[in-house]
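Omission of a single protein chain aside, the complex is shown with its protein chains in their original locations.
Take a look at subunit A:
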Amino acid sequence: MAISAVSATTLREAPPPRRQRLLEDERWLAFVLLVPTIALLGMFIAYPFIRGILLSVTNSRVGMPGDFVGLANFYKIFNDGIFRTSVYNTFLYTGVTTVFKLALGLWLAMLLNRNFRGKAFTRAFILLPFIIPTVLSTFAWKWMFDPTFSVLNWLLYHFGLITGRINWLGDPDLAMISIIVVNIWRGVPFFAISLLAGLQTISPELNEAAAIDGAKPWQRFWHITWPLLLPVTMVVVLFSVIQTFADFQIVYVMTGGGPANATHLFATYAYQIGIGTGLLSEGAAISLAMFPVLFLVVIIQLLYIRRVEVR
């Protein structure tokens, strides 16, 4: 009792220093702890983003700061046939690859979720396309699709499936198919492993109970596995859409946007104009044209994920 009284007196008489008081304030402490993150986000996300916006409303060229021109660059690119082709290509590329990556990834995840000998090795092996640096693996694919020395053509010819050469990267449609194939090959492991992680969180008892009740495999997948896997699937699809929409390396290495601009995506066209030709503001405008689409995709998907989680 006496000790408590002394302590209370001491506390009243000597309040803690101001710094200590601030650190004991939860709101202030939270702010202090967030400062490094805010600084990093500001430096590496907010600053380049704002700089990009500022650049896109000027007529800046390499080495020339330029003057304010309002939305002239956006007007220019929306009247540019190559830009419109790039927009179409980007949607096509993202849409087709995402559907295939999801379907193949889910199928692989279901297979890998079973018990079999060499499961660990197979899972590690599946990840290979995702682990190898993109540029390196794309060069290998470029060689496989080579207009003159294509190993794919050689195989197809020797199996009697073709009589003449297929012009993989010289034909606009085939070139698009080729880059789509490479993107799917590279992206499937990401889907497979992420969905596998999701599958492993689903209690096997649910499936067993459904099986006892007479549910067929397809019914079990549709009514148990798929709804429980949906939140993970949405996150994976979200990441994949963002990455694919802004893809650069595969197209740059395989076709450089050719033949005759037939495979340009947002990123490759922005690079050619902004960095190659030095028209920085136009390049920035092309890059920024991606932003509203991606922003919308992110908002819709996040809202959907929240709804699914609440449910």
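We adopt the following convention: a residue touches a chain if its C-beta (ideal position, glycine included) is under 8 Å from a C-beta of that chain, and two chains touch if they have at least 3 such contacts; residues count from 1.
Here, contacts and distances are computed from a predicted model.
A.B. asks: Which listed name, "Heavy metal response regulator transcription factor", "Extracellular solute-binding protein", "4Fe-4S dicluster domain-containing protein" or "Indolepyruvate oxidoreductase subunit IorA", is the one UniProt assigns to the chain that has been left out?
C.D. replies: Hidden chain identified via UniProt as "Extracellular solute-binding protein".
A.B. asks: Write down which of A:A39, A:I53, A:L71 or A:I275 is the residue touching the left-out chain.
C.D. replies: Touching the chain that is not displayed is residue A:I275.
A.B. asks: For subunit A, which positions touch the chain that isn't shown here?
C.D. replies: Residues 61-64, 76, 80-81, 146-149, 165, 167-172, 175, 255-262, 271-280 of subunit A touch the chain absent from view.
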